[in-house]
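Here the complex is missing one protein chain, while the rest keep their positions.
For chain A:
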Amino acid sequence: ASCVQHRLVVRDASSLQLLQLYTCLDQIQYIEWSSDSLFVLCALYKRGIVQVWSLEQPAWHCRIDEGSAGLVASCWSPDGRHILNTTEFHLRITVWSLCTKSVSYIKYPKACQQGVVFTKDGRYMAVAERRDCKDFISIFVCSNWQLLRHFDTETQDLSGIEWAPNGCVLAAWDTCLEYKVLLYSLDGRLLSSFRAYEWPLGVKSIAWSPSSQFLAIGSFDEKVRILNHVTWKKITELDHPATVASKKTIVYKEVEKSPTVDRERLSFPPTRELASSLFSTQSKYDISQVPVSLQYVKPVADRANPKVGVGMLAFSADNCFLATKNDNIPNAVWIWDIRKLKLSVVLEQLCTIQCFQWDPCQPRLAVCTGTSRVYLWSPAGCVAVQVPGEGDFQIVSLSWHSSGDSMVLLSKDNFCVCYLEREEV
């Protein structure tokens, strides 16, 4: 599904054939599929309206109007039948039920990075709240929206919460002024708290490993600390120095390949393909010899939220690799082998990394840097794939299909789907 202005376009994923076309009242800011892929919600923040469309019954429609309360965020509940709207100024979260037309309210939600999280199995929802200058976490049962647990956290300013994939542990971390990560069990008990250091800027990003065994914490001091689920103590620190010196690390460097122009084939006026091929630069990967020094960017010290530290963390689906990005070295993706807790690969790109995502099935990482190429890495090697087409297609973000066979590449105005062939065995 994609939206254009005020229209929602639904296409088939394998053929990109147009299936449905819906028109909304105003410009759509946000769309989300329901978990059973039967409904799509379109949120129109400016109007404070959420419209829901059904795929099976194109004639069915639903419209939720928040009125003067405004709308800041909207999302589905895991069962696909409730919509949670966050009103303006985070006044409250309204839970609209599509089955019963009933409404529930959650008061005092917290305005933070990640305030509402659902467990992977969709049973429980954790909401970060703040009352009287104190942070609380409420755990709700998604089936009937009953409050299960409500407890306070020892944080200064809760910045985010995240469920472990096994649904039994909730990680909560503090604002970046304080390095504090708290781990709560499902029933609200504090299991452990982790604090690496006191004064410098703290946690920037957090990721759970798919098996819930590890919690990776990326911080502003350019390090990732990994905690284990048995003792909740740090098992290792992964550093991101500007010089990669270890002999066992493979460094792939993206190198521009100058296009070779066949003199004989030059024709006047130049054909379109020729022109585009001349202007678009090919690139390939080269293996650089260790030690390699990467491009280090020293951030401006005055600004808030500096581009320092480990900003992106992602575990691979098979729990074997962790991909990180150090914002000080914005052109490199660091891939760590979790089984050995060592740095295994560094991908050095020509431009700043915009987004990377792991394949949900295999240990395959797709990276985009704002150029018209998507880069794929797997333990077998890495490849730079050019998006064919005219003009520049600057990939800003990407998203994998759940089967791992295709992925969507998004640029500002367009998107394209990249299909990956499976090897015939």
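Basically, a residue touches a chain if its C-beta (ideal position, glycine included) is under 8 Å from a C-beta of that chain, and two chains touch if they have at least 3 such contacts; residues count from 1.
Everything below uses one rule, namely that contacts and distances are computed from a predicted model.
The complex appears with one chain absent; UniProt names that chain "ADIP protein" among the candidates "ADIP protein", "Protein AE7-like 1", "ATP synthase subunit gamma, mitochondrial" or "Ribosome biogenesis regulatory protein". Of the options A:R81, A:K234 or A:K307, the residue whose C-beta touches the omitted chain is A:R81. Across A:V4, A:V141, A:A245 or A:I287, the single residue that touches the chain missing here is A:V141. Touching the chain that is not shown, out of A:A1, A:L98 or A:I335: A:L98 (per the contact rule at the top). Mapped onto chain A, contacts with the missing chain fall at residues 35-36, 39, 54, 59-69, 79-81, 87, 89-92, 96-101, 103, 123-124, 130, 132-133, 141, 144, 146, 148-149, 156-157, 166-168, 177, 185-187, 199.
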